[in-house]
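Report on the structure given below.
Every protein chain of the complex appears in place save one, which is left out.
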């Protein structure tokens, strides 16, 4: 069936809601209540072309996967399609788009990137405001986010000298899979907000750099695209938001197992959306930017509410809020033979429970400070776990993410017992700024920093990194970058 | 008796002092020494129209209540009244009034308020300078005020995962009365400085939000206005400044008991006025603003003194400075059957004494840092009480106010054993900025923050919030808002 | 003998150095090596009129006292005197003098001074640059000076409520002498740099305020002027820099004993000059200010040295650097029956030795941070003494100075065991800004702050101030004034 723009334009209500994506028409009426991002955002495009809003945050197979074929109503007629094509291509650039276009032209050469912070600084310039707000924001007052980063600054080294370190090897094994560095890419969604190729950039960069990518459930590239983009033998892990519907969750697990992912990172710290205020404020900022108005008239309807969940808030709206150690781990063991990693452990007691539950590993993480503000910084949780329950490190692998930006940060975590350190935002920024080359560059920076650091610490291999080599200090570091 | 302006104008001394309020003439000669705010401020208006100065800081029934009917001398004659009406309505706006008028027009929509800090920022723009100085100031160097707020930033969470929290209930009972949240409005006076409806805005907002208001003795709305504004079944508590005159104090208690208030918060930390320098400086700032003069000529009379008590300093001038546990608690028990809460406990030892004295609850409070500077921040007192005398929490309810601005702040206090957390300034600011809608909005923000926080902490009800979930850290939080 | 200007002008060398002061000629050749401020500064005025440089830093009897009558060569002849008078009165004002003159006219009324900091802010505006640099500077990086002030901010109160404090009495006795407040004026020299009446302002202000002044050996008013300025019955103490020459020291003690001073504060922390860089830089700043030149030409004589002792550095150049407990205390006991106070105790062990040596009191002091930088802040020394040797407070009185600016600071020190708290700079600033009225005002501010604070703490008299009422905290206070 071929449809005209005029036909589509009359379906703009909750009772009949059609949208156009890439010149095809979809009836999403029945899907409104299931949309992870909520109905309101879809209704904003009811009866209209939604392509520009849809593309950067959905995987290419999202429509096929989530909308029954019967709701794929058919293409627009040639004249309507031509009209929309013209509208899209002649759309006036927004001020924010112009700023980004210029910033992309003025990026410094990749060779001048000396640190992950350098890359982040470039990315923050070339990101759209919306993407910047989504990537960089954290919840409430962002104390845990900043606490993650500053947390590392309170650990200083006791370096050992006069050790044979000419041959230094920074490689390790994670759940049995080789990694060139004790570093992996932590799950972080919506990579296409930063670059059209999205998560594929990360996959390709990891192939070059020899480290493992944990793919987000909320990836904007489809899982199969990622599986296809992987190099032969490249290891991929998968981060799972468990649906409240066990069968839906099982289907997801089977799907990614079939695609060749090698482990499941079950996320337990994001059962509802974090309150990321900078993300919520993004559209208001853009409105003020485009209109030039910064003041308001009197509040006509003071009771009008807004959603405070921002770009990514709704992504977890169907998640299981009733997971338990007793119920959920055995269920997952039944569903898959893949190793199980619990992502989002935020205190010592839960690390102990995870070990008792027999999972293969935990990822100490507070979701980059994007969920509960004032959750203990990750490196502090690791430090407490090492002091109070060193035996846990014998029973399972322990990873940590949140705040690591330097080779020395990675080495601190390894000294405290971590097998590997995850990084999320740094790789989102790297692919934003320089696509796959940025990802490879970030890995190469870390490789140099980690190897130098090992030599300075007197460690020829990761096994030589021991707790005595780090010490938590009681002063507040201050310096040109802090 | 009808009086002329000319007749009034001759009564300008301590020996015969008349003032005009709403075109009625009052002989306040005998009242000068009893005025809580001191005689000087009245004498400034002796023989003149005092309406504008009087209204925003007095309850509507203040004249009836405090001045014998014989001193109500009668109305002005029509010509005098007309003259004053004209003068009031044609008075030239001050620069500060113009600024406020514009700021009110430019308030952002209520829907854009994401946090209590957002609301405070709006309120600080739309408040008159005098009101801003009175509301926001604290004593001396304001260390306790800022210490209250920063105190919360030193407590981080140990969140628990894998717990059933789909059904989360943040409601609680305070002295047996239901509250939708573990939050109440702490007593804070002179709400009309911020908005013409004053404390009534708070009463109405609390009705919508389902939380309890503690009315200040210094409310600018009359107690009966508040009682009338309350919704059916709405719970109100009363904050009492005990007069040094026991019979006057008893009369006040009987009055509010009759009006249906359900508990007495006896304030013990404000027996004399705090030294709030920004409040004292308010009039000088305004003088400089209006005249444009910022410099001075030589000091003609270097010994001329000024009162350092500011707008609210005199409000406690008749208060009982000789209260004791042995004398005052039994007296109050005799006078009323209402539950007794001691407001202004600032150290562990006094909390223990309060429990021994058998009061129903204490409110750990330092009056928002407005009395003794360097009084220990409230959350620190609570923390010490929990560690040194956990049994106190079994004997009576413990509340805390001072510095809480976020749902996470409330949750920290509850983990440490508090039944409920009071907030004063945030609700003054909320009614200032958006009247009753602002109050309801503040409650709704807290509801969202508290409920999200409980899910993240693994607490389905307030009973699940336990001391192990918080940890006092030794670093100084730093971030974009600090 | 009457001399001409021409005759004087030829005596400009170390071998024959004459100077003119108030139109009288003095031969100071023999005195060059004894001058506490060094020979260089005198030689700068050799053969010239030194009146302007001399007056603000010397007592009126300095010439009589230190220079043998035979060296008073006689007056200038009338023509020379008239020439000098004319030169002095027609001297072009410097930029710095013009700035001060204007600032004096623009001082705010005394009534607007709410705190000692307010008065300091006025003083810093009306001081000449030279005086400002001398008063405000401390040694090296000024860590101890700032540490003294910030030291108090780490002590918070545990205030007690429900105590009878209607009658509050802040008076105390110091070495048996009544003081209206537990505060005294610590010795601080060269008050005439700030105001022509110098230390006399302080004497008069103390008479009004009822507190005790400790007069500096380096007072710019003569000791007898101070004794004469004192009100009947007013108590004065004396601060002694002991000369290396015991007989000179004894003579000084006898002199002040005869003038009626009631105690000797023997200074032990200033046996050589502190390195006060801002003071040393003062003249260079003024040179740049007057000439408008801020850059330099190449260094002609790179080995040319400058004195780094500044305005006050040389004042201690003849002091005894070999004092000991065994030798010096018995000597002083022999010389005088006055109570002996050791000023400049900076650690616990020396406080214990002082008690063993049987002195009447100690003043814990680091000379306002003007001697050894990184000397432990005074309040920290007091705190350690109270914890490690509480018995010392039974054996002798303990005072503390350095950093106290608020009534709450005084109360903290008293809670920790101090009998009284000294303040130096605040009173120099007070007399600079408002002469004796400023001093009285400062005392009245402290009286109000201390009395309010006692009521809030639940202390009716200074005896009720106990160690449990203060607690050292582990956070770094931050606020609008810090």
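Letters are used for the chains, namely A, B and C, taken in the order the chains are written, and counting of residues starts over at 1 for each.
Following the convention adopted for this analysis, a contact is a pair of C-beta atoms (placed from the backbone, for glycine too) under 8 Å apart; a residue touches a chain by one contact, two chains touch by 3 or more.
Values in this document were obtained by computation on a predicted structure and should not be read as measured data.
All shown chains touched by the missing chain in the whole complex, by label: A, C. The chain omitted from view is touched by exactly one of C:83, C:227, C:271 or C:466, namely C:271. Of the listed positions A:15, A:394 or A:474, the one in contact with the omitted chain in the full complex is A:474. Within the full complex, the residue among A:177, A:285, A:331 or A:456 touching the omitted chain is A:456. Among A:2, A:104 or A:258, the one in contact with the hidden chain is A:104. Not every partner is drawn; the one left out touches chain A at residues 104-112, 114-115, 153, 155-166, 406, 408, 412, 434, 437-438, 441, 448-449, 452-453, 455-457, 468, 471, 473-482. Those residues of chain C that touch the chain absent from the view are 140-147, 150, 154, 244, 268-269, 271-275, 277, 280-281, 284, 295-306, 308, 321-325, 328, 342, 344-350, 353, 366, 371-377, 380, 474, 476.
The definition used in the following text is that only the chains that are shown with their structure count from here on.
Minimum number of contact steps separating chain A from chain C: 2. These two copies of the sequence, chain B and chain C, are related by a rotation of 90 degrees on CA atoms, to the nearest 5. The most distant chain from chain A, with centres taken as the mean of CA atoms, is C.
Interface residue usage between chain A and chain B, two copies of one sequence, is largely distinct: under half of the residue numbers at the contact are used by both copies.
Computed centre separation for the pair chain A/chain C is 63 angstrom, with centres defined by C-alpha atoms. Residues of chain A in contact with two or more other chains: 476.
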